[in-house]
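The complex is shown incomplete by one protein chain, all other protein chains being positioned as in the whole.
On to chain A.
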Amino acid sequence: MGKYSVFLYDNIGNTYERKNKYLLELALLDEKIKSEKDNVIKQKLKKERREVKRNKGNHSYIISLRDYEKKEKEFLNELKRSKKVYIKELKEDKTNRKLIGLKTRLFESEKKLTFYKEYIDLSYDAEFEYRKANLDSIHLPKIIEFFVEGQKELNIALNEKEELKNLDEKDFKNDFKKFKVSQKEIFKNEKLRIKKLRKEGLISKKAEENGIKELKKKYENALEIKKRESKKFANKEFIKTKKYELKKDLKTMTKVLEADISDFRRKTPVEIEKTIPYYSYLTILIPGLGQGLNKQYMKMFLFFIATLFIYLVAIPYALGYGNYQGQGIAGLINLAEGGLRIHKSIIFLIEGIVAVFLSIIAVVMLIISFIDAHKVEKNVIKGIRPSNWFETRMTISEDGFPYVVSLPALLIIVFIVLVPIMTTFLLSFTNMDPQHQSKFTWIGITNYKMIIMGEGLAGRVFWLILGWTVIWTLAATTLAILIGFVLALLVNNERIKGKKFFRTIYLLPWAVPAFITIMFFSIMLAPRGVLTEIINNIVGMKIEIKNDPTLTRIALILMQGWLGSSYIFILTTGVLQAIPGDLYEAADMDGATAWDKIRRITVPLVLFQTAPLLVTQYTFNFNNFSAIFLFNGGGPFDPIKYGNLAGSSDILISYIYKLTMDNQYQAIGAAITMFISLGLMLFTFIGFKNSKQFKEGRL
């Protein structure tokens, strides 16, 4: 049995006296019982309390409350009837629709004002209704007057427009033309004057530009003002502004009214007999119902959409209804085992994952709805009046804003990024290979075991490839960084002329799409290619780069150095230009040599600024599929050492490509993918954890 508190609270924490005398009596008794130490008296008080409760129907306050409720019902019915009549009258007068709304509201509020006034002291509900009506009756006449006045002016203007329709403003047009010519003359003269000033070197180029801009604006303004002398034009402009004003100001005024009302709502508590929230628990499975019981009808409507989603989309899908082929979450476990011939395990897998994600969304919706309904219900018991739609809308647009606007991103990330990644993750625990394309089963961590132990057809070469991948990543990236950095230092030397030229040329390897340059390098290094011939001439014998593993690897590293240096060069140049010159001057004074300056000032500063980007360069090359695949297709092939699945210049990502796309070893490819991804994530995570931003919590 719940206890009543003597006072009511609103959501700012103000206390209010109870108006419900019956509840007050109970609350006072509750308080006495609590503070009473003597057990005998306590029992007596408890008995008294039970007595009061039993005689609720005869309590004087309850009787008057019942009376009020009855009268209110009658009053509201009566109001409804008279409202209908009133609206009919207004409609017969051909009143504007907006105006009808405003006027009926005013009509209602006046009636309510007189009715509820008598009951202010009886209940807070009545007081709230009274205050609401009071505000309406204060604000609405002003709004209506504003609207009527505006409409009147607009009508006059519109009538004028009709009259002006046939007016031929010949005089004005001539006048305007003359005016335009004269203004243009002034504009031209002024412009010439400014240009002359510039020629004489009295003003800067910037000043010249600004001066001309200003003149142009002046000229345009003069024409705009002159235009208004035309009656037609002025009339048109007036109508436009008036319409806008009517729309916007009306909105603002109603908003002010609503805000005032919700102010009162916050200060007017609510009083109920209930002491324990229960229906938010009962309605937990049907979002919207709890909100409805809280009398927040618009909110209820919104949450009912969630209900529809849960019961018509998420749950049926998870149970296998409405699936394309799969069986919802169950399909995730059986993977179409024993199913029809056309049933594919992979489809069952993906639909299972989608079902899981939909279920998660459904559960989140249920939780949000419950928290909302429960909070409101609990607050009502405390005395806080539930917020109305106007306030809820404000809250959504304030606190809900980040959630609402991130929703599209969330959906795309879930279905385009997370679902595929989850698929790959789960796939790595299956045996999807050339023999098990349509139907495959769970096989646990066998794939990972094979990779780590270096066993099996696909796992055998894993460590070999990983080794080359690491060498490739380190060598190619470091080479690119070194070239780019040294070049940036050299070009940035203040005695070097033609900086712009060098910077533009050095930009090229980055600007030309990489796939084009890689393919062209591949062409040039092919047997009888341009570069091959040159190299052959220098060395003096015939060598075929693309058939020699070591030479291919060296060529790849050099090529990536060529490609990647450009980006580093540009990055470093940007940082170098931002280093303040006085640092170097100070170093000069202290007698530092050029080498000292580079070692102690330039390198640390550049490294500090670009470190995260350099790290991404390493991860980029780790996954640089294009360079490897487009240059030589991962070749040359060396079946004795590498088997049939990979070539000797393959890195992990191109190996995965060959496994999944060319040879259909999807499962083991997925396992390697997960291996790489985890490594990269760890790498990034550690790097990020150590960053200053994260440590200072300024995420």
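Just so it is clear, a residue touches a chain if its C-beta (ideal position, glycine included) is under 8 Å from a C-beta of that chain, and two chains touch if they have at least 3 such contacts; residues count from 1.
Note that contacts and distances are computed from a predicted model.
A.B. asks: Write down which listed name, "Sugar ABC transporter permease", "N-methylhydantoinase B", "Ferrous iron transport protein B" or "Tetrathionate reductase subunit B", is the UniProt protein name of the chain that is not shown.
C.D. replies: Hidden chain identified via UniProt as "Sugar ABC transporter permease".
A.B. asks: Which residue among A:L507, A:L551, A:L583 or A:I598 touches the omitted chain?
C.D. replies: A:L507
A.B. asks: If the hidden chain were put back, which of A:T517, A:N621 or A:N663 would touch it?
C.D. replies: Spelled out, the listed residue whose C-beta touches the missing chain is A:T517.
A.B. asks: For the chain that's not shown, point to the residue among A:S123, A:N379, A:T532 or A:T552 touching it.
C.D. replies: Counting the whole complex, the residue in contact with the absent chain is A:T532.
A.B. asks: Check the options A:G101, A:P420 or A:G444 and report the residue that touches the missing chain.
C.D. replies: Considering all chains, including the one not shown, the answer is A:P420.
A.B. asks: Even though one chain is hidden, which residues of chain A still touch it in the full complex?
C.D. replies: 324-325, 344, 346-347, 350-351, 397-399, 401-403, 405-406, 408-409, 412-413, 416-421, 423-424, 427, 483, 487, 490-491, 493-496, 502-517, 519-524, 526, 528-530, 532-534, 562, 570-571, 574-575, 608-613, 616, 619, 623, 625-626, 629-630, 653, 656-657, 660-661, 666, 669-670, 673, 676-677, 680-681, 683-685, 688, 691-693, 699
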